[in-house]
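Below is one structure, written out as structure tokens, with a few remarks after it.
Only one protein chain is missing from this complex, and each of the others stays in its spot.
Entry: chain A
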């Protein structure tokens, strides 16, 4: 998938403002960004639902606009608004979609099982829980075994357990060599799954790299914390290698750029029991890059 200098405006609003990126076959690519950053518009242009004002898009070697039926057979899209056929059961919905792709009912049953919804086959789509709807939406996107998969916030309404199951499912898809483009608000998810992520803000890409490189580029301090009674802030500031110390939520937090040295020194002072270390995460990188940083 190749995007070159793509622009799209709605009236005065520049939803997508000069985006260029390249996603390789077999890659697990994340698009992160706050609401209104232009993620959805970008994906709608890539799948051919909207025409870019300017710039070129090539998906699997062809242009998606205008509607290209041959291309549509090779891509699968899951959207946030779960679109299901009215008043049908889960399996009836999937069988209808299967038929629209020219597939038999076995494709629907397989997709249902893959999403772990076999037990809910006979439940009406309007009676499914939020998480079940989300999984049915993913099953709908995967029914025709697409090569390129777009997932828009696939785990938004899922509880942690189901979320992890879905991660396994997504990893398996990638293992089959399929390309996945994934938008999410869950930074831990992007960190755990994506080969590379693009961070969008205000219709532009503000960073594009692997999660590891983005975090390293932050050059953020490591934080050590101990329960507040064990060490005073004053003493903590004097610890070897610690740049800054403060108290927060019942813990004394020490910021350091030399975590090894500081940890040894803290160990000598209080013992290492209950000492927690926290390094920068993709979330820190994200907050800094999107300019929505709330903490120092």
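Before moving on, here are some points about what is shown:
As a convention for this text, a contact is a pair of C-beta atoms (placed from the backbone, for glycine too) under 8 Å apart; a residue touches a chain by one contact, two chains touch by 3 or more; residues count from 1.
Note that contacts and distances are computed from a predicted model.
The protein name that UniProt records for the chain not on display, among "Transport permease protein", "histidine kinase", "Polyamine ABC trasnporter, periplasmic polyamine-binding protein" or "Cbb3-type cytochrome c oxidase subunit", is "Transport permease protein". Of the listed positions A:100, A:113, A:243 or A:272, the one in contact with the omitted chain in the full complex is A:100. Within the set A:67, A:257 or A:278, the residue that contacts the chain not displayed is A:67. Contact with the chain not shown here comes from a single listed residue; of A:83, A:113, A:243 or A:272, that residue is A:83. Interface residues of chain A facing the missing partner chain: 10, 47, 49-50, 67, 69-70, 72-73, 75, 77, 79, 81, 83-88, 92-93, 95-97, 99-102, 104, 140, 144.
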